[in-house]
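Note that this complex is displayed minus one protein chain, with the remaining chains in position.
After this line comes chain A, so read on.
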Amino acid sequence: MNLTLKIWRQKNADDKGQMVEYPISDISPDMSFLEMLDVLNEGLVAKDEAPVAFDHDCREGICGMCSLHINGEPHGPDRGVTTCQLHMRSFKDGDTIYIEPFRAKAFPIIKDLVVDRSAFDRIQHAGGYVSVNTSGNTQDANSLPVPKADADMAFDAATCIGCGACVAACKNSSAMLFTSAKVSQYALLPQGKIEASNRVQNMVAQMDAEGFGNCSNTGACEAECPKGISLENIARMNRELIKAKSAVKH
């Protein structure tokens, strides 16, 4: 396959940045998208040019490191996949492919296609956990019965890999799908219910403080999520927050 790549190049956070065109040839349709970028970078290094910086780690769709906004959509045109699971057979010979970083004020660009997604870490730190004190008499988890339906929904929410595609896809750069998945995975389980009120309030406050936009319920996040996280989680977070804020304070 012969392709034309239009890639966002930006030296550092302060650089203005611009789209740069790279022709690339002899690409196998069986390559993953990241392998195609590896080939491009090998060529750039051979020419003594700076390689294109992009995030990647496990390359099997579970770590959430790879990002990229490809031809107008996060993780490219396929559904339910991360960029490392996207293959070149999803494109046609002669295609022009736009490759941009995830765009959001809360995801500042570090270099080229690499963005700083630590805003998600700070939202998680604000309450995305269950406090387990080292008292020495911690209860066996299996002694708390959990209804199968709740366990399944909590598990589905917990499959969020925090890649940020929801933010990248949302016209408002809203982080509601990510935050709601993290709120839901605990709110649905008895272990998480104890801290549910403080958790949702603190996580939403942190999400707002990071400068993410508001949710317009367009559903773009759900459509682009590589893990199929449902909008039901956002409704659950809304319920949890309204309940927590309306509760009588003791």
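Assume a contact is a pair of C-beta atoms (placed from the backbone, for glycine too) under 8 Å apart; a residue touches a chain by one contact, two chains touch by 3 or more; residues count from 1.
Everything that follows uses one rule, which is that contacts and distances are computed from a predicted model.
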According to UniProt, what is the chain that's been left out of this complex called? Choose from "biotin carboxylase", "Permease prefix domain 1-containing protein", "Two component transcriptional regulator, winged helix family" or "Succinate dehydrogenase".
"Succinate dehydrogenase"
Contact with the hidden chain, among A:M36, A:I123, A:A181 or A:A220, goes to A:A220
Take the complete complex as the reference. Which residues in chain A touch the chain that isn't displayed?
6, 8, 19, 69, 71-73, 77, 98, 100, 103-106, 169, 171-174, 176, 198, 201-202, 204-205, 207-208, 211-220, 223-224, 231-232, 234-242, 245-246, 249
